[in-house]
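What you see is the complex with one protein chain gone and the rest in place.
Letters A, B and C mark the chains in the order given here, with residues in each chain numbered from 1 onward.
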Amino acid sequence: MLPSHPFDDDKLKEECGVFGVIGQAEAANFVALGLHALQHRGQEAGGIVSHDPEQGFNSARRFGYVRDNFTKASLMETLPGPLAIGHVRYSTAGKKGAVIRDVQPFFGEFAMGGAAIAHNGNITNAAALRKELIQHGSIFQSSSDSECIIHLMARSFQKNIPERMKDALRRVEGAFSIVAMTRTKLIGVRDALGVRPLVLGKIGDTGWALSSETCALDIIGAEFVREIEPGEMVVITAEGVESHRPFAPAKPRFCIFEHVYFSRPDSIVGGQSIYETRRQIGVELARECPVDADIVCPVPDSGTPAAIGYSQESGIPYAMGIIRNQYTGRTFIEPTESIRNMGVLLKLNVNRALIKGKRVILVDDSVVRGTTSRKIKEMILDAGAAEVHFRIASPPTMWPCFYGVDTPERDKLLAANMNEEEMRAHLGVDSLRFISLDGLYRAAGEAKGRNNDYPQYCDACFSGEYPVEPADMIAQGFEIKAAE
Amino acid sequence: MLPSHPFDDDKLKEECGVFGVIGQAEAANFVALGLHALQHRGQEAGGIVSHDPEQGFNSARRFGYVRDNFTKASLMETLPGPLAIGHVRYSTAGKKGAVIRDVQPFFGEFAMGGAAIAHNGNITNAAALRKELIQHGSIFQSSSDSECIIHLMARSFQKNIPERMKDALRRVEGAFSIVAMTRTKLIGVRDALGVRPLVLGKIGDTGWALSSETCALDIIGAEFVREIEPGEMVVITAEGVESHRPFAPAKPRFCIFEHVYFSRPDSIVGGQSIYETRRQIGVELARECPVDADIVCPVPDSGTPAAIGYSQESGIPYAMGIIRNQYTGRTFIEPTESIRNMGVLLKLNVNRALIKGKRVILVDDSVVRGTTSRKIKEMILDAGAAEVHFRIASPPTMWPCFYGVDTPERDKLLAANMNEEEMRAHLGVDSLRFISLDGLYRAAGEAKGRNNDYPQYCDACFSGEYPVEPADMIAQGFEIKAAE
Amino acid sequence: MLPSHPFDDDKLKEECGVFGVIGQAEAANFVALGLHALQHRGQEAGGIVSHDPEQGFNSARRFGYVRDNFTKASLMETLPGPLAIGHVRYSTAGKKGAVIRDVQPFFGEFAMGGAAIAHNGNITNAAALRKELIQHGSIFQSSSDSECIIHLMARSFQKNIPERMKDALRRVEGAFSIVAMTRTKLIGVRDALGVRPLVLGKIGDTGWALSSETCALDIIGAEFVREIEPGEMVVITAEGVESHRPFAPAKPRFCIFEHVYFSRPDSIVGGQSIYETRRQIGVELARECPVDADIVCPVPDSGTPAAIGYSQESGIPYAMGIIRNQYTGRTFIEPTESIRNMGVLLKLNVNRALIKGKRVILVDDSVVRGTTSRKIKEMILDAGAAEVHFRIASPPTMWPCFYGVDTPERDKLLAANMNEEEMRAHLGVDSLRFISLDGLYRAAGEAKGRNNDYPQYCDACFSGEYPVEPADMIAQGFEIKAAE
Partner (left out) sequence: MLPSHPFDDDKLKEECGVFGVIGQAEAANFVALGLHALQHRGQEAGGIVSHDPEQGFNSARRFGYVRDNFTKASLMETLPGPLAIGHVRYSTAGKKGAVIRDVQPFFGEFAMGGAAIAHNGNITNAAALRKELIQHGSIFQSSSDSECIIHLMARSFQKNIPERMKDALRRVEGAFSIVAMTRTKLIGVRDALGVRPLVLGKIGDTGWALSSETCALDIIGAEFVREIEPGEMVVITAEGVESHRPFAPAKPRFCIFEHVYFSRPDSIVGGQSIYETRRQIGVELARECPVDADIVCPVPDSGTPAAIGYSQESGIPYAMGIIRNQYTGRTFIEPTESIRNMGVLLKLNVNRALIKGKRVILVDDSVVRGTTSRKIKEMILDAGAAEVHFRIASPPTMWPCFYGVDTPERDKLLAANMNEEEMRAHLGVDSLRFISLDGLYRAAGEAKGRNNDYPQYCDACFSGEYPVEPADMIAQGFEIKAAE
């Protein structure tokens, strides 16, 4: 039960996970384990930079899963030392020319020594910054927006790297959770709104870890200490953790989609497991959108906790109507046209003997393009279901995200072009209902629902209210929702 | 929710899956898809043999997953023709020297043309047969017992291949479901007791498929026609399906562990889904072994259906207390001693915020060595559970299987050495209970439970009653249970 | 200066080299070195079988060069023990479907233990033997004719392996030099005519080696003891070398093309280095076919020794008019049509500043199809040569070889279809002359030239006189030269 999904093409995707360790022998091994636990945040590629007092900085960047690369002794031996950071990145499938140069962490040699950074989020004024930097003689090695940060640091006049990073980040707009390192320091930063997550952990007596999610602390046996606060920079050395506040204060706007889909269900946010929030979404959904039926089935695996909640609140039995093939990797390609046209389902199979003749409630986490929902409906009906009712554990996804999530363009988002009844008819199901924005906020712990004057979360994908103006996108002609 | 398990080392393992197609262009592509759906029956290696009227027989055998090998156009193009069979085989990890020569299907060129066979099961008099064949000049290419069959066929005086196969199989003892092919025929056979499964499907108007399980018919859009009967041989050509009965009649003894663990939950046996049988095991278990607790959690993924049934019968809420990392492959090796010693759990993580302070019922499919159960108990207690109660969806596993399943030696089986209370103390849990053999038979559809005079299933792993005498093993000194 | 050639497509090719070692720790490492030194006899693939008293027989077979496969510690560690044999095999480029099963040595498990054999040569009645064996129940694993030998051995009633091998080889017609092994013996055999070479070497105090050529004894520091005699079988154990004579006596007919091209120039045959024989061919050629010119240039590398001899006898200066690119492997494929059409020469380049305005004698080892000679002539003229004279270090190649050499079909052999003047016109050179058969025999040490009543060598490729009737080929319709 993990937040991935058999039809990955039809999901919003978190673009990155970051992890760092200081004060532990063989830190890179710990980082590899942490990245493995964060693999759901980025499956295309991963990288690790380590530092050893004698052997200096070393790095390795690879396409593919952490487990297939950063588990080989021959590679890990090239990453010695008690300090390391790492990054996993999402597969930008369809974008031409994925190149290893775009894989983080990025490294720069400055006059006072080297530094490496790994970035989760998105810089909304990167295009303007890049143009300016090139005009002044910086040479970019990647097409990544994150590389701006290291060039801004290279040009700062500050005498140490944390101060140079503050200089650089004050010029950057957008959402970011950053893990960085110098020869002796592990550094963590979250933007002023805290859109992306970042947590602090303690390893034994001497070590510290920074991670996108708590589940990656568990895998290395680290104790979860606290979340890095929005707008906070922590600088960790042998002496301990120092807290800085480099940015102007602002009210937090954590990404609510982390609750819906991105984070792993065993991660903890605000003292509650993501699993429990999702189960509670199912409870709210059962209250808001009840329907008479025989069984409640999740669309595996991301719909499972909400389906459990829906079943418990409604009293309708929970059942596994759709079975996932666990050996399906991302690489299974139907070899020939004739087979492709059969509509072969490689990843899911309907539990035909169970479904036959039943009125089925299907609980899914979200609807993006709607292509997946149509296929699943067809499978269920083909197996002889009497009725199909979709219940969606998030509000209609109507706006693209510019803060580090891969979203289709607006005209590809089903909910940006149809109302609920049109969507139901389009999908060809007996009913289709989404949880309300207020219901979602309640499940996420806001008993009174959404504060419309100043929302407690970033919910731009649902509401179109962007907490940071996406400057590059506006320059390219994107029109944000008019203030009402 | 698949019948695999995060601690694969501590499970019984099905050793093979077989699949064959006739009467379909690009038959090998269909076989690849079928094998992919049967991957849970064997993860070490796979092979396909195809036949094309112009290009003759071709074969490819590879270590690794089907999806990583038999999806490449460059390979599949070497397997043309409308007739193909395939095989997946279990990883005999720990046995020295896995070699590609041992990967099936096996092929032989006879005087009247070539034939290939793929075998699921185990020949219990293979050692004796092999010795005899070598003395008469046969040259074995593999260490596989299954190769005996093709040499026996080569030495038969019958004029056609199906008759040679009957000659050969009448000399063979043990359990077998076989898919074989000549230039024009697809052949399926089950031993007289029908220990291993084999089913027949129809593809469109002209094609036929043979498969270990029905789930592999679904993936290619084939219609499930019927099970091949115990003791039946079917010979399929362009003319249709011909049924033979080469063996003396016997009462069937299907493997009951297929219900417990081996088969995929979406496969159908006797008209009922395996999922539903397993859910029913959970219901029986809740009746036989109730306990007061706060939540019922499956050990993912194989314990899930029984946990759902237990929750439904007992009224105790179902919850996902253990989360599985879906990116864990078989290859993740902890790179260094220091990390190995931390007891890092790469595959599972406890949902700590959920478990804390709760009385937890853990439902698992079986206990083999018990090593896994101990680790899981430790994780759960470490997360702050108040009580831990194990409920096992099968009776104590006390005897090795000699019919195509990889089992530890008897002295490694926990239940062969301890009674239930000793096991509970050894595992260090608050309670431990197994379903009864009768309860299991009831869940599998035998309303009156087990017929002790002539059991309806092969349950030798639980009862020690071996329906076919394991001749080679007895020759090596194995003592079977004395008749009482 | 090695007997390979930049235009390999236009050469006769030796099909195999064999090597074996007994009485040396890590025998497989010595075999790897020996095969490396014999790589010119077969570049497609290589294999090694070793035996260790504790670990039994092990084998590895790989496509590609010895140096790229049998140099990895991870592979060589799987081939332990003091007894090993190996085989390199020629690239049957163009023949469909090279498969690893065809790579030797072949192995068979007999009632009294296992044996492996490596074969250099060709069995001229293999098709008939194969048919008979299959009818009696043998299952062939390869398409190689050599596999017949091991099946014949499996069916022999003799009590030990050397006797079984005699049984088998007495049924075999053709040319063969064989290196074989049992658990305790290294065995070498040459056919009664001794067409293919095989020599014996001594390694230190305790070890022995068998090799196709003496150059492979040099690489392991072994002392050259003697040639295995035509019709001799040697059985080597810890006790020493035992000599058998299993076949009816016959006058030897060693392959004369080994002198011309196949063997390495640093190998020794009959007490003289192949290099010296080739240089002497150049001397004879200068006497038989003088011409007025400015420089004598070899076609590298196989024409070099004869060019040196020609220069020394004629007094015309030797010069390197054609330079070979040493980084050219077999894998350089011109990537696009446009480049292919430019006639780019990837392997050779003319030394333009040297050639310009000169009358050039080009010395090559042989003319097969003539395609290469045309290209070289064009290169030389394009660089401004005044005249081009070809001198060929062998007589016209007019007949295919059936004794282990890959030759084009007769109608592809230039000399089978044209007389010398027609060939000269076809190639477009100022003169073209071949050494006479008598001249070649003189250079090879026969002072009186060829004994036409009973030739001292097999020279069927020049004379059409086949010392062993090629039964399979005749069955397929090949007409051998009528006795005159």
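Assume a residue touches a chain if its C-beta (ideal position, glycine included) is under 8 Å from a C-beta of that chain, and two chains touch if they have at least 3 such contacts.
Here the structure is a predicted model, which is why all the values come from computation and not from measurement.
Taking every chain of the complex into account, the omitted one touches A, C.
For the chain left out of this panel, the touching residue among C:Glu132, C:Asp167 or C:Asp301 is C:Asp301. Which of C:Phe19, C:Tyr65, C:Tyr90 or C:Trp208 touches the hidden chain is settled by the complete complex: it is C:Tyr65. Note that of A:Leu75, A:Ala154 or A:Val225, the residue touching the chain absent from this view is A:Ala154. Where chain A meets the omitted chain, the residues involved are 108-111, 134-141, 150-151, 154-155. Even with one chain removed from view, chain C keeps its contact list with that chain: residues 1-2, 4, 25-26, 29-30, 32-33, 36-37, 39-40, 43, 65-68, 71-73, 76, 215, 218-221, 264-266, 268, 271-273, 275-276, 279, 300-301, 304-305, 308, 312, 317-320, 323-329, 331-336, 338-339, 342-346, 349-354.
One rule holds in what follows: only the chains that are shown with their structure count from here on.
These two copies of the sequence, chain A and chain B, are related by a rotation of 180 degrees on CA atoms, to the nearest 5. One inter-chain figure worth recording: chain A and chain B are separated by 37 Å, centre to centre, where each centre is the mean of the chain's CA atoms.
Rounded to whole angstrom, the centroid-to-centroid distance between chain A and chain C, based on C-alpha atoms, equals 63 Å. Residue positions of chain A with contacts to 2 or more other chains are absent.
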